[in-house]
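Of the protein chains in this complex, one is absent; all others appear in place.
Residue numbering begins at 1 within each chain, and the chains themselves are lettered A, B and C in the order written.
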């Protein structure tokens, strides 16, 4: 089987989260050196969050390697999984781990909005597109490969544990990003005991699960998620930065017919893979820099806010007086509300550490008698967390008082 | 004194190396929000080294904050320094720490070569240029400030310890980058005991020095430097990546008159600060991406090598047979040697962990009787290291055998 | 004020949890060198738990230094506290931190049972006893000192925050032991963000509290407690070891009149401080070693079980068949149930991470308007945790099947 071809010497890449990334199969090494995978170096793992946590500058490339490595460990070190899968399935899982984030555009959510498609869709498009380098590499090893990976990434592979290893409540993706984002931001909140989770992973009835002795590690992992949501992922300053990108685009869309900004043309065209390949975060910053010099006051102001990190302010549940002050300020500076003001309702349910919405979306626990239970049936703490009251807050974002280098 | 104005509330930024970055003075907070400082987010601390260590994706912005924080600690926690400086001098030192790297262009050394000026020169130009935001902030606090900072950065400030805190054999700059680069690459080699070095720092005769009880920490720091040089900074693969950038530029310069590559025009113009501000690493990557689609085979090939990480190979002290194979390969593929081949002599003295070339360039040790000595007089291990034999190697870099996606 | 006398040079002791322990006051240095404090080196922080986690070999001495250091930081770095206390009160708090565990006997709970007094009582006895070295040191600085420390340790000092710093739901004692025990056992569960908790500590209405922005750190700390309880402190194997000590003593008490075991006489006498001083864990092990050679089969068997780590087995909620097997085995080996069998009911409420039983026993949160709330009013996650269902389990401990080196 060509697919199982090993590298002449096992490759190891130093990684602060996993010690080393180990690459034994040639197909992985070849995938690594495709343009679609290398492009992920120019997409930040946490989008603009490095404007909140200044060291969160790591890319989706590093994360993708990390997910690959966790899959590598699951399929080789978890005995139940190793037994349940044949070599080809193991390699397919490792490829899926490496490739799962290919479809992220610049500032992921922003790009999804302007292109009207999810990053998951784009990932599958790339993998199945005969002209992509990734597809060509896969095909050269096994014609069947890209289809199988696409199935895993759309959660429809007939071997269910393959789907679960890549995407579930306790998957390689989340485990890597929690550890990595915690490391790179310097918060201690995201850490949990990966070793112990791997050691207690089992397969039962074609379902990934965790032995009862691993429940505490899983509880810790769920709390890590909870804290990372509050402290990092859903931080209002991160939202405020995303808004700037969005407002910048909105202004551009308003004036795109009249403004002279050749580099921004990439934003006008409908989605295609060539365009996608060109439009990484590095280029988006260059567009913004060009825009900073254009004559339109709003576009250049918004561009400079992005470049110089002058984020919108925000208030939770503002009272009338606060709102009126904000609008007075905007009016005085002639800043239109559609570009300099935003409000939305934030539900704390978004921050819930763990849900069990349906059969598919639960962590399963294996008891000593070989029966499996939902985590909430075995963990009192998780059961309690699931009953947490949620709150809805009105969040208002707005341009703050004029600062030193602002022209308008 | 306006300069001493404190922020309404002390700001703290989470940082994995220092726990927190503490900002108490308003001038620092204002400097942080200038375009010249924010631009450092788009310059990698280790240039293209993230093609060798995939997690080395951190920027000079994070490093600059780290240097600032170490200076902050030295001027406030080292009692001798705190006593020796007045408040203004302390703030000047902190500004110098934050601003010391402003003048780095994309892939630092590359930019220095094509612009014919050092990053140190550019840094001083920015600080003293009345139109820079940094200069305007400094001026608004104290007209004298930018001159003093420039003096420190050119190592000519009359208060000698200010020069030494920012730049010497044991300065805030090196201490931050060793720790940070080790953390971000995931190597353990760069770690040393910063706490102990700070605790044993003293001032004697207007000279920074370290108490005898700190010698071991300094030895450890010197070994950390040595290992980081070998493992990270001078890794031949890092050199191989830099070469690609250089060859790309060389080819561009050969054909700039005829090639249609508008975004590359920035590379043609003589140095000025506006141009400098536009030309960060993000933009350079966009230029390279544009070039990847141009019709010139060599330029687009070199661009793709950069984007897709197809580094040159390298051999140390190659024998005739190896050399002849390389040249045969180049000839067969019609790859011109001025673009696809490079040789240079590498002296291991570059990797020397520590030198004492002259009075200025030594670490000084304070003995219990209040006398100061050069480190080599007190540390047998350093004395031994300074006598290390050096070697010269002929390093040859070259395009490797054609790989899957190469057209030429 | 003699009490405020500083050491000629600040002492620093390297510590893996806090980096360094800093000692600036002479009274602390003198207390450190008393026999009562040095004796804590011979009392394990976690009793016999090193038979469960083999690296949990640290002493109450190291922990006491750690508590001292956290108090040192609270009274000097938390501005509200620094302002609220005068220098004498700050030093009193630091002494209380260092001395709070003086009264622990060997295997703490065991000693409390045989001597019929709590370790808190003994601590106060030592501090107030004119013949103790600790008392003499305190007295030599300020006649008032020992009384004030005793007041803090009985939670009756008129300055309420002094009581709270040393003992409350978020005190220096718990914060050190969670971090230290996690470090020494090698579990990651006990870690939380001490820096951030210290940074958000405030005083309001003579009540220690935490700013709202610190809530997540406190939630993390509470989860750390929860996990350490389950994984380390209440591990059934730890209980099984404690039982061995207790059964050993029970057998000794049965035969003390007839057995020839001079070193054990220390166990016979009623509590006094001289006796207490002699009877540390090192000596208890020597008594056990002597007993291992005595002719009484049960006493020597129990002694050897302690020395050679042959712990009792345990079952949760055993069924009739399991119980009957255990009793059959005991009967066959002629092992009396009062020495080789134990059962008790374990309530999971013991493992509850946090309770708010009364006004005194809550963590308080300070909102931005200067009002204080109980943690459960501000943290949805804590509110949920407090509603956790509790369970009661019947735990049975028993001598396992005969193993290789057992004579009976």
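We adopt the following convention: a residue touches a chain if its C-beta (ideal position, glycine included) is under 8 Å from a C-beta of that chain, and two chains touch if they have at least 3 such contacts.
None of the values given here were measured: they were computed from a predicted structure.
Chemist: In the intact complex, which of the presented chains make contact with the chain not displayed?
Modeler: The chain that is not shown is in contact with A, B, C.
Chemist: If I consider the whole complex, including the chain that's not displayed, which of C:72, C:123, C:167 or C:187 touches that chain?
Modeler: C:187
Chemist: If I consider the whole complex, including the chain that's not displayed, which of B:30, B:125, B:142 or B:193 touches that chain?
Modeler: That would be B:193, which touches the missing chain.
Chemist: Taking the full complex into account, find the residue in C:109, C:283 or C:333 that is in contact with the omitted chain.
Modeler: Only one of C:109, C:283 or C:333 touches the chain omitted from view, namely C:283.
Chemist: In the full complex, which bits of subunit C touch the chain not displayed? Write them out.
Modeler: That gives, for subunit C, the contact residues 13-17, 19, 21, 30, 33-35, 38-39, 41-42, 50, 53-55, 57-59, 61-62, 65, 133, 136-137, 183-187, 262-263, 278, 280-283, 285-286, 289, 304, 307-310, 403-405.
Chemist: For subunit B, which residues reach the chain that was dropped from this view?
Modeler: Residue positions of subunit B that touch the missing chain: 187-189, 191-193, 216, 219-220, 223, 226-227, 230-231, 348, 380-381, 383-385, 387-391.
Chemist: For subunit A, which residues touch the unseen chain?
Modeler: That gives, for subunit A, the contact residues 12, 19-20, 195, 199.
Keep this in mind: only the chains that are shown with their structure count from here on.
Chemist: Roughly how far is subunit B from subunit C, centre to centre by C-alpha average, rounded to an integer in Å?
Modeler: 49
Chemist: On a C-alpha centroid basis, what's the spacing between subunit A and subunit B, in Å?
Modeler: Roughly 31 Å, centre to centre.
Chemist: Determine the centre-to-centre distance between subunit A and subunit C, using the mean Cα coordinates as centres, and give it in whole Å.
Modeler: That pair's centroid distance is 43 Å.
Chemist: Which subunit A residues touch at least two other chains?
Modeler: In subunit A, residues 187 touch at least two other chains, as defined above.
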